[in-house]
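What follows is a structure written as structure tokens; I'll ask about it next.
Let's turn to subunit A:
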Amino acid sequence: MSGLQTRREWLLSDSPVSRGQARWGQSYRIWLALTANRLAMVGLWIVIILALLAIFAPLIAPYDPLEGIGGLRGARLEPPSWSHPFGTDDLSRDILSRVLHGSRLTLLVVLLVAVIATPIGLAIGTAAGYFGGWVDVVLMRITDIFMAFPRLILALAFASALGPGIENAIIAIAITAWPPYARLARAETLTIRETDYINAARLQGASSLRILWGHVTPLCLSSAIVRVTLDMAGIILIAAGLGFLGLGAQPPQPEWGAMIAGGRRFIIDQWWVATMPGLAIFIVALGFNLLGDGLRDVLDPKARK
Partner candidate 1 sequence: MTSLLTVDDLRITFPTRQGPSEVVRGVSFSLGRERLGIVGESGSGKSQTGRAILGLTPPPGVATAQKLDFDGIDLRGASPAKWRELRGIRMSMIMQDPKFSLNPVMTIGRQLIEAALRTSSRTEARDSAMAMLEAVQIRDPARVFKAYPHELSGGMGQRAMIAMMLITQPDLLIADEPTSALDVTVQIEVLRILDRLVTDRGMGLIFISHDLRLVSSFCDRVLVMYAGRVVEEVKASDLAQAKHPYTQGLYKCLPKIEGGLRPLATLQRDAEWAR
Partner candidate 2 sequence: MALPSPTQTEGRASALPAFLWNATKLLLTVAVTLLGLLLVTFLISHVISVDPVLAVVGDRASKSTYDKMFIEMGLDRPLYEQFWIYVQKVLSLDFGKSFLTKKDVVDDIARAFPATLELATLAIIIGTVIGVPLGIVSAVKAGKPIDQFVRIIGLIGYSAPIFWLGLLGLLVFYAKLDWISGPGRIDIAYEYSITPATGMLLVDSAMQGQWEAFRNAFSHIILPASLLGYNAMAYISRMTRSFMLTELAQEYVITARVKGVPEWRIIWVHALRNAAVPLVTVIAFSYGGLLEGSVLTETVFAWPGLGLYLTNSLQVADMNAVLGGTLVIGTIFVGLNLLSDLLYNVLDPRVRRRGGKS
């Protein structure tokens, strides 16, 4: 291996000499394919900007999201202007600041749901696929039952039972989000269950848990990542729906769905109050959808056609 290879050549080399090089090369190739897709890049940028805005919201937002400006007689329901690019709402709060702070809530919901639901789904799916028999039947029945409800409806039912509040909303959404991962994991597990290297690991005395965790789960990861990204848009929309209906984050929290509900009364004459938060939801969901589509094209080209 010539020491004069550029880093790019090293990554794209056809004969990697170490596992590390192979892994890096693989990731780089995926990255190249992804960046070639313009729409996916748009999606990626949107997601990155969302993350940045969420993290730096307190620094960026021009006003306090919870306090009205100048009391109730102050800047109520003002249309978009230079000082208030998104206008103000009926409690004289700057909508731009509220939207910016609301991005933190959105990001929080999306991350927590992903972090909770995905491992549960993967665990159930891999266990069902690996152990088979009645374990499989029972776990899959449970999965089917959860999938038998439309997601929003089930989330609504759970959220209303648990009561309002953002933690309950996250739990409710997570409960409805795990089944597709279980399905996906089970399908992947079934295909590799009988392969020789799994058998070899078993012969070496690896416990089932170790096999599942160390061998089976990593293989499900790429499909899971695609799935999670694609699901994020749906999760955001369900969270917004819950917020719109008064579940989820409670006022005065600037949750985007709740903001739309609050602005509903004023839609006709002060359209910006309900429109701006909705625009935010739309752009973020679009970003995740674009990114997810791009990832799917790259990681699972068969699904494209």
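A word on the picks: all candidates are chains of the complex that A comes from, given by their letters.
The definition used in the following text is that contacts are C-beta pairs under 8 Å (C-beta built on N, C-alpha and C of every residue); 3 or more make two chains touch, one makes a residue touch a chain; residues count from 1.
On a predicted model such as this, the values are computed, not experimentally measured, just so you know.
Participant: Looking at the complex, which candidate is in contact with subunit A: 1 or 2?
Facilitator: 2
Participant: Taking the complex as given, what residues does subunit A use to touch candidate 2?
Facilitator: Residue positions touching the partner: 141-142, 144-154, 156-163, 233, 237, 240-241, 244-247, 257, 260, 264, 267-268, 271, 274-275, 278, 281-282, 285-286, 289-290, 293, 305.
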